[in-house]
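Heads up, one of the protein chains got dropped from this complex, but the rest are sitting where they should.
The block that comes next holds chain A.
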Amino acid sequence: MESLPFVAELIISALLVSGGFFSLVGALGLSRLPDFYARLHGPTKATTLGVGSVVIASMMYFTLKTGEVAIAEVLVTLFLFLTAPVSANILAKAAMHQQVKCMKDTRGQPWSQ
């Protein structure tokens, strides 16, 4: 197996670690934040930066390894960016419909559905 240049390996590793870190923080937020609406932020966020880093790392790795530009990862990002906001929106609407309580010092009101 041919090894990649050291600098490339370094960058790819750094991207993978930061991707894992942001996904972990997203999961932590999911368990740690006080109310439903705040927890909603976790998954939509972790996907954006966490998965983004992993996707870039994957593109770099396979582009350098095979010599062809790896583009399938772009689609992963595209579909993720299309679906994540929609699911967050539907979850928020469902929560408002169920009149989920928000934490007590939240300013403003959810709309009645």
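By our rule, a contact is a pair of C-beta atoms (placed from the backbone, for glycine too) under 8 Å apart; a residue touches a chain by one contact, two chains touch by 3 or more; residues count from 1.
The criterion applied here is as follows: contacts and distances are computed from a predicted model.
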Listed names "3-oxoacyl-[acyl-carrier-protein] reductase", "Dynamin family protein", "ATP synthase subunit b" or "Multisubunit potassium/proton antiporter, PhaE subunit (TC 2.A.63.1.1)", matching UniProt entry of the absent chain: "Multisubunit potassium/proton antiporter, PhaE subunit (TC 2.A.63.1.1)"
From A:I11, A:L49 or A:L64, residue that would touch the chain that is not displayed: A:L49
Where the unshown chain meets chain A, residue by residue: 22, 25, 28-29, 32-35, 37-38, 40-42, 44-45, 48-49, 52, 68, 71-72, 74-75, 78, 81-82, 84-86, 88-89, 92-93, 96, 102-103, 105-111, 113
